[in-house]
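Have a look at this one before I ask anything.
Of the protein chains in this complex, all but one are displayed in their positions.
After this line comes chain A, so read on.
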Amino acid sequence: MRLIILEDASVVADWAARFVLQRITQFAPGPGRHFVLGLPTGGTPLGMYRRLIDFYKEGRISFKYVTTFNMDEYVGLPRDHPESYHYYMWNEFFKHVDIEPSNAHVLDGNAPDLVAECKRFEDLIAAAGGVHLFIGGIGPDGHIAFNEPGSSLVSRTRVKTLAYDTLEANKRFFGNDISKVPRQALTVGVGTVMDAKEVMILITGAHKSLALAKAVEEGVNHMWTVSAFQQHAQALFVCDEDATLELRVKTVKYFKALSEEHQRMIAGVPVHEQRVLH
């Protein structure tokens, strides 16, 4: 596992976008050779999307041969509802770049058969040859996607009933009316993300610092589902200074000492050479 500690949220956004740029460029996607990207929504990755759009406009990156899979979506929320993840992805990313509509996959929370929809999604990922890079954020309780505390660490894409805490936390997006917050969501499982060749988790802000500490300093624990990635061969956590508040000084110093190596990850060093870094 790598922990990359950067100055603030904007540097995290820039670093993450550069990392995606580097990975896609190295992969050299083309017809019949798609780079497969797993994508999150929410406030944390927003800056990364904006930087990627900049790169696209500057002609440094194309998404023509990129296939994407989004982590989650609410059940029963209209697709064009401003809080739906379809809406988010369209407005914050898809509409700005050259991705093919048929290659952008978002779970359909309005599917008549939700279980079949989850299976279809897993099958699509398999058909795409698995995910090359899964990007995620985490909640203050350490959840990844909608894998809330207690979720199985080998779970697959499925329907989840949301915990009361999540409804409470999300009601601010629904006019502070908890009855308007969808009760269920479709989400990829921890196992689904674990299958990706590489995983990048973005964590910014002091309110995520406890979750980060639990994720990297303590053991693997289903009450902090993101801690599962300690057992991933190629996981990296990218955080800002604020998110390190609950980490031990030793942990922070250890990873900061490696920062020169980490910068090489976005500097055009071939992926196979990076595998020997840690």
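Keep this in mind: a residue touches a chain if its C-beta (ideal position, glycine included) is under 8 Å from a C-beta of that chain, and two chains touch if they have at least 3 such contacts; residues count from 1.
Simple rule for what comes next: contacts and distances are computed from a predicted model.
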"Eukaryotic translation initiation factor 3 subunit I", "Essential protein Yae1 N-terminal domain-containing protein", "N-acetylglucosamine-6-phosphate deacetylase" or "BLOC-2 complex member HPS5" - which is the UniProt name of the missing chain:
"N-acetylglucosamine-6-phosphate deacetylase"
Looking at the full complex, which residue from A:M48, A:V106, A:L186 or A:V199 touches the chain that isn't shown here?
A:V106
Out of A:F35, A:F55, A:F94 or A:F255, which residue would touch the omitted chain in the full complex?
A:F94
Missing-chain contacts mapped onto chain A
79-80, 86-87, 90-91, 94-95, 100-102, 104, 106
